[in-house]
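Input: a single structure, listed below in structure tokens.
Only one protein chain is missing from this complex, and each of the others stays in its spot.
Order of writing sets the labels: A, B and C. Residues in every chain begin at 1.
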Amino acid sequence: MRALLDIVTVLAVLAGAVFFLAGTVGLLRFPDSLTRLHALTKADNLGLGLVVLGLLPQVDGALAALKLVAIWLLAQLAGATVSQMIARSMRRDGQRA
Amino acid sequence: MPEFLIATAGFILMMVAVGLVRILRGPANADRMMSAQLLGTGGIAALLLGAGTGASGLLDAALTLALLAAFAAVAFVNSADRQ
Amino acid sequence: MNAATLYGLCGAALVGLGLYGTIVHPQPLRKILAFNLLGGGVFLQFGVIARRGAAAGMGGDPVPQAMVITGIVVAFSATALAVALVLRLFQETGKATLGSEPPASPARDGEGAGR
Partner (left out) sequence: MTIALALDAGLALLVLGVALWTIGAGPTFAAVVGFVAFGLLLALVWVRLAAVDVALTEAAIGSGVTGAVLIAAAARLRPTEPQSVGERPGATMRLVAALLSVLVFAGLAGIVLFPADPAPTLGPAAAAHLPELDVGNPVTAVLLAYRSVDTLLEKVVLLLALVGVWSLAPDRFWGGAPGVLRPARPDGALALLGRVLPPIGIVVGVYILWVGAIAPGGAFQAAATLAAMWLLVMIAGLRDPPETRLRSLRLLLVAGPAVFLAVGLAGFALPDGFLSYPVGHAKPIIIAIEAVLTLSIAVILGLLVAGPPERERQR
């Protein structure tokens, strides 16, 4: 059982790391600001989400697990709002980037 | 397991650090804010991975960081807008 | 070479960098930024001393750590006051400069204002 949970952790955390890699590559390689924003949100949502998912079996206690999920939800909420604000400010600047 | 989590934390940090090149290159302020945002998320992920190794208090640090990063990001977009 | 030494050297370099920036930058706001970097370097020195003083089952000596916490708060209040001073200077004179001579009309007016 323990080994199985460890495998879940390794797989999910690695998948999360891949999304951070993808987000960075996108941020560097995509041609304009809006597509870069698109890449960033993948790392924000899925990268952190998968890391949280992978860590759930590792923390002890329901409270710590709950805190993990709460942190992810918080990052989601903030990320969604900030991305929307960044996109709007770009539109106001007339897509100068 | 702790070595794996620490190594992954290092990898994620390295990734978001490479993303910081956008602070240098811009060109728009929006791009700079994006890389700071990515760094914030990466920092939270690294703290969580550290907490997974059993270090105490890191979850609370990540919680605070998530709140304050959101606040800082809002303040930034707001100021960038006003210019 | 252990972690504490590594971060100690990092802090020393930060102090150097911050000092250079504080002296060389013409804009007051950038001086404030550089000064905060300098402060961060000094705090790191405290952190290194605390880490080396790890004892009695604690990861570090709590006394320097508590001093750094106090220091961060005081650095913030000083920064806020300095920024308010610069903004007031700007309100009064339309300029934010520490030069004693009133500078002649800017040579490249508005050119650098686009992003």
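Of note:
We take it that a residue touches a chain if its C-beta (ideal position, glycine included) is under 8 Å from a C-beta of that chain, and two chains touch if they have at least 3 such contacts.
Every value quoted in this text rests on a predicted model; they were computed, and no experiment measured them.
The shown chains contacted by the absent chain are A, B, C, with contact judged over the whole complex. Take chain A: the residues that touch the chain left off the picture are 74, 77-78, 80-81, 84-85, 88. Not every partner is drawn; the one left out touches chain C at residues 1-21, 23-27, 29-30, 32-34, 36-37, 40, 43-45, 47-63, 65-70, 72-81, 83-88, 90, 95-97, 99, 103, 106-113, 115. One chain is missing from the display, and on chain B it is touched by residues 3, 6-7, 9-10, 13-14, 17, 20, 23-24, 26, 29, 32-33, 35-36, 39-40, 43, 46-47, 50, 55-58, 60-61, 63-65, 67-72, 74-76, 78-83.
Keep this in mind: only the chains that are shown with their structure count from here on.
Closest to the middle of the protein, by Cα centroid, lies chain B.
Centre-to-centre spacing of chain A and chain C amounts to 31 Å, using the average Cα coordinate of each chain. In chain C, the positions touching at least two other chains are 115.
Counting partner chains per residue, chain B has residues 27-28 touching two or more of them. Within the complex, the chain A residues that touch chain B are 6, 9-10, 13-14, 16-17, 20-21, 23-24, 27-28, 33, 36-37, 40, 43-44, 47-48, 51-52, 55, 58-59, 64, 67-68, 70-71, 74-75, 77-79, 81-82, 85-86, 89-90, 92-93, 96-97. For chain B in complex with chain A, the residues that touch the partner chain are 1, 4-5, 8, 11-12, 15-16, 18-19, 21-22, 27-28, 30-31, 33-35, 37-38, 41-42, 44-45, 48-49, 51-52, 59-60, 62-63, 66-67, 69-70, 73-74, 77-78, 80-81.
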